[in-house]
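The other protein chains are all here in position, but one chain of the complex has been omitted.
First chain written, first letter: the chains are A and B, and each begins at residue 1.
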Amino acid sequence: MAQAAIELIGINKSFGAVRANRDINLEIARGTIHGIVGENGAGKSTLMSILYGFYQADSGEIRVGGKPASIKSPNDAIALGIGMVHQHFMLVDNFTVLENVILGAESDALLKKSIAKARSELERLEREYGLEVDPDAIIEELPVGLQQRVEILKALYRGAEILILDEPTGVLTPAEADHLFRILRQLKEQGKTIVLITHKLREIMAITDTVSVMRQGTMVATRQTTKTTVGELAELMVGRRVLLRVEKGEAEAGGVKLAVKNLTVKDSRGVTMVDDVSFDVRAGEIVGIAGVAGNGQSEMLEAISGIRRAVSGSVMLDGRPIDLTGAADPGELRDRGLAHVPEDRHHVGLVLAFEENENSILGYHDDPRYLKGPFLDIDAIRDDARDKISKYDIRPADCRLKTANFSGGNQQKIVLAREMEQDPGVLIVGQPTRGVDVGAIEFIHKRLIAMRDQGKAVLVVSVELDEIRSLSDRILVMFAGRIVGERGPEASEGELGLLMAGVEHREAAE
Amino acid sequence: MSTPYAKLPAWADYGLIPVINLAVAFVVAGLVVLLVGENPFRAAAVLVEGAFGRGQGIAFTLFYATTFIFSGLSVAVAAHCGLFNIGGEGQGYIAGLGIGIVCLAFDSVLPWWLTFPLAIIAAAAMGALWALIPAYLQARRGSHIVITTIMFNFIAASVMVYALVGFLKPANSMAPQTRTFLDGAQLPKLNWVIELFGAKIRSAPFNISFLLALAMAFLVWVLIWRTRLGYEMRTYGHSAKAARYAGISETRIIIVAMMISGALAGMMALNPTMGDQHNVALEFVSGAGFVGIAVALMGRLHPVGIVLAAILFGMLYQGGAELAFEMPAISRDMIVIIQGLVILFAGALEHMFRPYVQALFASLSPRSVGIEAIKGKGA
């Protein structure tokens, strides 16, 4: 057994009444790739933030290279040779690559020497690890894959021997992810220790030597990767058998409810995010959009729901056109029976500072049911909210409670209850179960299928491939703003993965 | 994002914490009094005595409070829509132009109860108009409303100087102000209400616009919490993205909220012009628009809180005048310092004492604090 690079002994950390980490013990061997898996909220990121000095543990001990270490700030961590690549990149967007690399690691008070030193050091790293980046490029002009590379370079430039990567593949295409893994293997060969935090089991199996599983703030198991299976890890993660498939009958698809034709959407910088996309959603079916995050799914949802203006294309709702390039607004679409559960419930789907009952009319606040002339009908609104609370089992059952005080799963139920109870003809849902606890996932999936069975047209966008496969009657795969293939629910993960990666989609489509 | 502060009972949130903040502001103000060599406790006594000791003082306190209710409501309405209207001063000042024109035109032909509604409309319209341009620029061109409203304060000052030295003053006069309004543009006093309680008032400008201010406070409460428009404003104020999602037009809501805010700021000009001086003069607003910021923050953006905070500031203004008379080392500018300190402690530093209060509450009853607030946040 190689010497331990990191030992964590009895780590505890609470935020208020929430115990994010309880009595964590972990040992990571030098020169290995160690994976940490767990659901959202299992405490992985908190643990790594403690190791990186971003938070201090309430109790427990950290040893680095066998010696007890006191890590009070990222500075201490950097001095101990710990580097971190954050899920959200910690880069200054309008700085050059060089400026980002030297930030915080400047050799003296003037920049000249630091810049020269960093330039030659970057050349060396490029040679040794194949980490090529133009040192004078501005960060915001680089693709995400390269931005992540800059993060890795930052850590290596600071002499990191231990590299922590937090959900590094969330924003990458499979090809970019493969490239990242090659780099990580190379780093391992050079003797670096790598900690990989993810909730994607496939990645764990592909690259790690050892893997630890976290659940609800505790470390439930550590395994040699070769001696475990995806099934075992999944079970350890959720604490019981994962419900991979929600039971559902055959779809009885009816007429076309939503027809999208040649939709093109650009983002604020003028980059084409959705490129000439066409598809139909019929009554009584669930169409799932699969794809790696950032391939235009979000922008497409926003355009169809009237939040974002489209550049060109047409959308027919119940056979009547919606002017998405001009005046369409979400209120009008709602009136026409299109309900939308947005991806970002914290900032879009809900107003967290509102009482629950105020959120239960958001978007429908101009419905005469809730109004008396220009005034709100407070009694009607609260009765309606109580009704939904009991129907959707929202807890705590208090319609006057501030929405911020509900858990993620219950917040999502508030949004779903609002949108589904309007009895819409078309329901579009972005990331139905992001940040939602397991129990609520099952509830939400069942509700979506019930909608389908009532003859509604349902469009689901999710980055969780399992979710798409389990819910959808038809699966469309999006890559680089285009729909690159359509499959049935029986399509294998590998087949969909290839499509999501955008490789050889012409052959795959045949 | 995590909620930085956990839950407190409502009475602590809306009562205890503002009181602590206010108390600290006054302690620091007391130190300034010490610095000029006076006794802060005696100063406080003189101040309170001056404000409430006699009917005269009470009338003046309420007269000042009237203006501050308007300006506080103005700031609060914009703030509920997520906008910082720092331009109340200019909106109030420019409203003087509308009031001046209406009063000069009608004071000889109409009774006050016909001139007054016309002047209200003129003042509100001018204030709203002056808020419209910054609002439009914020909504359509993304210009920061704080900066544009500041700029519009200065532009308003230039316009008013131009108008007052130009067409508003009588041709034969040197003073940059309108002629004195006739009876048809003088608001009736309310001093008799105080006299009903047995107090004696020589002369004080406490007038009927106080009732208008109270009516506006009620209407603002209805607007914010009981109308669809208010719901839309609050939605936008908390999250522009959620408002977009809910089909609320950003342009419309910004412009409507700012125009209501500007109209309220404009109405504050009625009290000093038609209610007191009976003319429109240079700089008649004299900072009341800015006092509105302190009043709104102190009142936690709630009309009831604003009325109370406005009376508090009215007391400071009236008591401060007495204080300057009694203690020559303390000038009336003491009020400006207190105002600044209140804005600092009740506004910018409003959360300073919260952790301590929370710790106190947590030690008293651990179950009341913070458990739900943090639940469900990704770790």
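Just so it is clear, a contact is a pair of C-beta atoms (placed from the backbone, for glycine too) under 8 Å apart; a residue touches a chain by one contact, two chains touch by 3 or more.
To be clear about the criterion, contacts and distances are computed from a predicted model.
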item	value
Name of the absent chain as recorded in UniProt (options "Nucleoside ABC transporter membrane protein", "Dihydroxyacetone kinase DhaL subunit", "TIGR02186 family protein" or "Glutaryl-CoA dehydrogenase")	"Nucleoside ABC transporter membrane protein"
Of B:V146, B:L182 or B:A199, the one touching the omitted chain in the full complex	B:V146
Listed residues A:I11, A:I24, A:V37 or A:L91, member touching the removed chain	A:L91
Selected residue (touches chain absent from view) among A:A4, A:A29, A:L111 or A:I378	A:L111
Which residue of B:L35, B:A215 or B:V304 touches the chain not shown here	B:L35
Chain not shown, touching residues in chain B	1-2, 4, 32, 35-37, 84, 86, 133, 137, 141-144, 146-148, 150-152, 154-155, 158-159, 161-162, 290, 293-294, 297, 329-331, 333-341, 343-344, 347-352, 377, 379
Positions on chain A contacted by the hidden chain, ascending	15, 45-46, 49, 52-55, 73-75, 77-78, 84, 86, 88, 90-95, 99-100, 102-106, 108-112, 114, 154
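The working rule: only the chains that are shown with their structure count from here on.
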item	value
Chain centre separation in whole Å, for chain B relative to chain A (CA means)	45
In the complex, chain A residues that touch chain B	15-18, 20, 40-46, 217, 305-307, 329-332, 334, 340, 342, 344, 346-354, 358, 361-363, 365-366, 371, 374-376, 378, 396, 401, 404-411, 435
Residue ranges of chain B in contact with chain A within the complex	1-3, 6-7, 222, 226-229, 231-232, 234-235, 238-239, 241-242, 244-249, 370-379
